[in-house]
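To keep things clear, I will list the structure first and then write my remarks on it.
One protein chain omitted, others in place.
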């Protein structure tokens, strides 16, 4: 099964949900079900597949790395309010948000907006 | 003739020698004379050649981009004292200094040490 | 450059100003023109705390002509770990007055307008309208939304800083974009506002405060300092005309990261051109928008306790 490696960073407090670890290096399938269901891979069955994208990545992180309180990370099929997602130092909004197709070696950052001062 | 493209940055005052422009994108030969002579290319004659390295780059910059006062950039076959060279955000001393073989897309920074305060 | 005996200094700048600001006036791209721009400019800093203190120091030092300071709090001992304009002797004094006193000592030529009232949806437009540029040095989410909406309504840039624990963030909302050097015929627009990035506020339980989570003093110093720097760059035109976010992680390597940000969203409720718009600022309940009261917001006077 083809996979890709990614560098994942959490910040602004989000790292608390991920074992208090800011940096993670992960390997995920290069092709995934269109539904972004994380329990299957296209090889498993005849599910329609797509190149892996950020939407799938979010569910994969929730199901594989998140230690607690999933609702503080993903909500309504996207990151919960107050979280900004970056793709190689670029706002994901400029890259297609959840539909951005991940490439091997990409760095994806999930950061919560700070408001203290 | 095979070439490579590089991003060159000057800082700490060095940019003044290069038309006051900090960022330059250049294209140079991928293979150069072992002597680092900038007027020739290996195809020109039977000069022994090497993959282009930082020593050659320095002479190339001196001969092609430098507008004045070459002695404030290169001295005794290397950058003049007080200048630090970076290869992709790494001290060139860790990469072989002048002998580092340049790759397409590398970023080389020449920065003068500051001492004001 | 000091005035020669044969040339009168520009009426706005005195000979003493040349002496004081000389080190920046000789900078390429800054010059006398830049100093005059600062002299004629007005900046309001909302929050005279961890971010506001370093920001105010460097705005005053640079020679901004008029500086407003909005803060309804008084100085407490726990502030002195990072709020470097205040002093032990001024514990109990309203922060806006304490900060004003400090910067007047550094630069008596700056006109300082301290405001000891809380900034609210009812008074924000009036309090901030007289200024060219706004600094968000506050510490809570409802005020940040209020400031962003107000900046958009007033057409002013909002240099916003935030700091918590070991991290900081810096962004200028409603940034005046720069013309396309290729000479596009269109007027350059504005960058995104806070709502363009975060149309829905995070749930209250995600929103920690420095009181609960803590913050390292120098982290607020770095961000506040950078806010002053951004303000000076914008006022003198020396800024990058593209919207970006700076992220700082004091314990990280590398510690700084710059992020290219989205454009203004056409459907943004505050600054967009389409779709539903937010109601009048004066009628907006920002606390409710952010999910209701939190205990420290009561203490902060954001809501009736």
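Letters A, B and C mark the chains in the order given here, with residues in each chain numbered from 1 onward.
Rule of thumb we're sticking to: a contact is a pair of C-beta atoms (placed from the backbone, for glycine too) under 8 Å apart; a residue touches a chain by one contact, two chains touch by 3 or more.
Everything quoted here is computed from the prediction, not taken from an experiment.
Listed by label, the shown chains that the missing chain touches in the whole complex are B, C. If you put the hidden chain back, the residue from C:115, C:175 or C:232 that touches it is C:232.
Contact with the chain that does not appear here is found for just one residue of C:32, C:80 or C:278, C:80. If you put the missing chain back, the residues of chain B touching it would be 11-13, 22, 72, 80-84, 86, 89-91, 93-94, 109, 111-117. By the touch definition given at the top, chain C reaches the unshown chain through residues 16, 19-30, 54, 57-58, 61-63, 77-78, 80-82, 84, 86-89, 105-108, 165-166, 210-211, 213-219, 221-222, 225-226, 228-229, 232-233, 238, 240, 242, 244, 246, 250-251, 253-258.
What we mean here is this: only the chains that are shown with their structure count from here on.
With centres taken as mean Cα positions, chain B sits 40 Å from chain A.
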